[in-house]
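Heads up: the structure comes next, in C-alpha coordinates.
The complex appears here minus one protein chain, its other protein chains still in place.
Take a look at chain A:
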Amino acid sequence: NEKTIIATKVDFTDIDSDEKDPLMCSMYAHEIYNNLRASELIHRPHSNFMETMQRDVTQSMRGVLVDWLVEVSEEYKLVPDTLYLTVYLIDSFLSQQYIERQKLQLLGITCMLIASKYEEMCAPSIEEFCFITDNTYTKSEVVNMEGQVLNKLNFQFSAPTTKTFVRRFLRAAQASNQSPSLELE
(Lines give C-alpha, C1' and ligand atoms only; values in the text may rest on other atoms or scores of the structure.)
Protein backbone atom coordinates (compact mmCIF):
# COMPACT_ATOMS: atom_id res chain seq x y z
CA ASN A 1 0.00 0.00 0.00
CA GLU A 2 0.94 3.63 -0.37
CA LYS A 3 2.03 4.29 3.21
CA THR A 4 4.80 1.69 3.26
CA ILE A 5 6.12 2.89 -0.09
CA ILE A 6 6.47 6.40 1.34
CA ALA A 7 8.11 5.04 4.47
CA THR A 8 10.85 3.29 2.50
CA LYS A 9 11.62 6.43 0.56
CA VAL A 10 13.35 8.16 3.47
CA ASP A 11 15.32 11.08 2.18
CA PHE A 12 18.95 10.87 3.25
CA THR A 13 22.35 11.57 1.76
CA ASP A 14 24.66 8.61 1.57
CA ILE A 15 27.95 9.93 2.97
CA ASP A 16 29.78 6.91 1.56
CA SER A 17 28.77 7.63 -1.98
CA ASP A 18 31.83 9.60 -3.10
CA GLU A 19 33.52 6.69 -4.79
CA LYS A 20 35.35 9.00 -7.15
CA ASP A 21 38.28 9.48 -4.79
CA PRO A 22 39.81 6.06 -4.15
CA LEU A 23 41.94 7.44 -1.31
CA MET A 24 38.79 8.07 0.76
CA CYS A 25 38.17 4.27 0.71
CA SER A 26 34.45 4.98 1.04
CA MET A 27 33.57 1.50 -0.19
CA TYR A 28 35.25 0.08 2.92
CA ALA A 29 33.85 2.66 5.35
CA HIS A 30 31.13 0.35 6.62
CA GLU A 31 33.53 -2.52 7.37
CA ILE A 32 36.15 -0.23 8.89
CA TYR A 33 33.68 1.30 11.32
CA ASN A 34 32.21 -2.10 12.18
CA ASN A 35 35.69 -3.21 13.15
CA LEU A 36 36.30 -0.06 15.14
CA ARG A 37 33.05 -0.47 17.05
CA ALA A 38 33.96 -4.08 17.88
CA SER A 39 37.39 -2.93 19.02
CA GLU A 40 35.83 -0.17 21.11
CA LEU A 41 33.69 -2.71 22.98
CA ILE A 42 36.84 -4.62 23.96
CA HIS A 43 38.95 -1.65 24.96
CA ARG A 44 36.63 0.96 26.39
CA PRO A 45 36.88 1.93 30.07
CA HIS A 46 34.10 0.93 32.46
CA SER A 47 31.30 3.47 32.57
CA ASN A 48 30.88 3.27 36.36
CA PHE A 49 34.48 3.39 37.56
CA MET A 50 33.85 6.48 39.69
CA GLU A 51 31.39 4.48 41.84
CA THR A 52 33.12 1.12 41.81
CA MET A 53 36.84 1.86 41.80
CA GLN A 54 37.38 5.43 43.00
CA ARG A 55 36.63 6.70 46.51
CA ASP A 56 38.71 9.88 46.71
CA VAL A 57 38.40 11.49 43.28
CA THR A 58 35.02 12.57 41.95
CA GLN A 59 33.43 13.18 38.55
CA SER A 60 33.81 16.93 38.85
CA MET A 61 37.54 16.57 39.64
CA ARG A 62 37.95 14.51 36.49
CA GLY A 63 36.07 17.24 34.61
CA VAL A 64 38.39 19.96 35.93
CA LEU A 65 41.42 17.85 35.03
CA VAL A 66 40.24 17.29 31.46
CA ASP A 67 39.42 21.00 31.01
CA TRP A 68 42.91 21.85 32.19
CA LEU A 69 44.49 19.26 29.87
CA VAL A 70 42.66 20.84 26.92
CA GLU A 71 44.50 24.06 27.79
CA VAL A 72 47.82 22.24 28.17
CA SER A 73 47.38 20.64 24.76
CA GLU A 74 46.76 24.08 23.26
CA GLU A 75 49.76 25.54 25.09
CA TYR A 76 52.08 22.86 23.71
CA LYS A 77 50.28 22.78 20.33
CA LEU A 78 49.51 19.07 20.51
CA VAL A 79 47.34 17.39 17.87
CA PRO A 80 43.73 16.57 18.86
CA ASP A 81 44.47 12.82 18.68
CA THR A 82 46.89 13.23 21.60
CA LEU A 83 44.25 14.94 23.73
CA TYR A 84 41.60 12.30 23.09
CA LEU A 85 44.09 9.49 23.70
CA THR A 86 45.11 11.19 26.96
CA VAL A 87 41.51 11.15 28.21
CA TYR A 88 41.15 7.52 27.13
CA LEU A 89 44.30 6.56 29.07
CA ILE A 90 43.15 8.42 32.19
CA ASP A 91 39.75 6.73 32.16
CA SER A 92 41.24 3.29 31.51
CA PHE A 93 43.67 3.70 34.39
CA LEU A 94 40.95 4.98 36.73
CA SER A 95 38.82 1.96 35.78
CA GLN A 96 41.47 -0.39 37.10
CA GLN A 97 43.35 1.38 39.84
CA TYR A 98 42.39 3.39 42.90
CA ILE A 99 44.14 6.74 43.09
CA GLU A 100 44.31 9.58 45.65
CA ARG A 101 43.16 13.03 44.65
CA GLN A 102 46.67 14.46 45.14
CA LYS A 103 47.90 12.17 42.39
CA LEU A 104 45.14 12.88 39.88
CA GLN A 105 46.96 15.73 38.15
CA LEU A 106 50.12 13.60 38.05
CA LEU A 107 48.12 10.88 36.31
CA GLY A 108 46.79 13.51 33.88
CA ILE A 109 50.16 14.84 32.74
CA THR A 110 51.68 11.36 32.67
CA CYS A 111 48.93 10.12 30.39
CA MET A 112 49.44 13.18 28.21
CA LEU A 113 53.17 12.41 28.13
CA ILE A 114 52.49 8.84 26.98
CA ALA A 115 49.89 9.96 24.44
CA SER A 116 52.36 12.55 23.08
CA LYS A 117 55.05 9.92 22.71
CA TYR A 118 52.57 7.78 20.80
CA GLU A 119 50.99 10.43 18.59
CA GLU A 120 53.27 13.44 18.24
CA MET A 121 56.15 13.88 15.83
CA CYS A 122 58.02 15.68 18.58
CA ALA A 123 56.71 15.09 22.10
CA PRO A 124 57.27 17.69 24.85
CA SER A 125 59.87 16.66 27.44
CA ILE A 126 59.04 15.48 30.94
CA GLU A 127 60.39 18.80 32.30
CA GLU A 128 57.84 20.69 30.23
CA PHE A 129 55.02 18.63 31.72
CA CYS A 130 56.38 19.21 35.24
CA PHE A 131 56.71 22.93 34.54
CA ILE A 132 53.06 23.23 33.52
CA THR A 133 52.01 21.82 36.90
CA ASP A 134 54.05 24.60 38.52
CA ASN A 135 56.54 21.87 39.47
CA THR A 136 54.06 20.19 41.80
CA TYR A 137 55.57 16.87 40.75
CA THR A 138 59.18 15.89 40.15
CA LYS A 139 60.56 14.26 37.06
CA SER A 140 61.13 10.97 38.84
CA GLU A 141 57.50 10.94 40.03
CA VAL A 142 56.38 11.29 36.41
CA VAL A 143 58.72 8.52 35.22
CA ASN A 144 57.47 6.33 38.04
CA MET A 145 53.83 7.04 37.18
CA GLU A 146 54.55 6.35 33.52
CA GLY A 147 55.78 2.87 34.45
CA GLN A 148 52.61 2.23 36.46
CA VAL A 149 50.31 3.35 33.64
CA LEU A 150 52.21 1.34 31.00
CA ASN A 151 52.10 -1.80 33.12
CA LYS A 152 48.46 -1.36 34.10
CA LEU A 153 47.27 -0.71 30.55
CA ASN A 154 49.66 -3.25 29.06
CA PHE A 155 50.69 -1.03 26.14
CA GLN A 156 47.21 -1.10 24.61
CA PHE A 157 47.18 2.29 22.92
CA SER A 158 45.73 1.47 19.54
CA ALA A 159 42.15 1.54 20.86
CA PRO A 160 39.64 3.76 19.08
CA THR A 161 38.97 6.99 20.96
CA THR A 162 36.18 9.53 20.69
CA LYS A 163 38.23 11.22 17.99
CA THR A 164 38.03 8.11 15.82
CA PHE A 165 34.26 8.46 15.55
CA VAL A 166 33.89 12.24 15.73
CA ARG A 167 35.10 12.71 12.15
CA ARG A 168 32.44 10.39 10.78
CA PHE A 169 29.65 11.80 12.93
CA LEU A 170 30.57 15.31 11.82
CA ARG A 171 30.56 14.19 8.23
CA ALA A 172 27.09 12.76 8.67
CA ALA A 173 25.89 15.93 10.41
CA GLN A 174 27.27 18.13 7.65
CA ALA A 175 26.33 15.83 4.81
CA SER A 176 24.80 18.67 2.82
CA ASN A 177 28.00 20.75 2.94
CA GLN A 178 30.21 20.59 -0.09
CA SER A 179 33.45 20.09 1.81
CA PRO A 180 33.39 18.77 5.38
CA SER A 181 34.61 21.20 7.99
CA LEU A 182 37.39 19.93 10.22
CA GLU A 183 37.27 22.77 12.73
CA LEU A 184 34.95 21.01 15.15
CA GLU A 185 37.17 17.95 15.60
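Everything that follows uses one rule, which is that a residue touches a chain if its C-beta (ideal position, glycine included) is under 8 Å from a C-beta of that chain, and two chains touch if they have at least 3 such contacts; residues count from 1.
Just so we're on the same page, contacts and distances are computed from a predicted model.
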Protein name (UniProt record) of the chain left out of view, among "Signal peptidase complex catalytic subunit SEC11", "cyclin-dependent kinase", "RAB GTPase homolog H1E" or "Geranylgeranyl transferase type-2 subunit alpha": "cyclin-dependent kinase"
Options A:Arg37, A:Arg55, A:Arg101 or A:Lys117, residue touching the unrepresented chain: A:Lys117
Touch residues of chain A, complete complex, unshown partner: 113-114, 116-118, 120, 123, 125-126, 142-144, 146-147, 150-151, 154-158
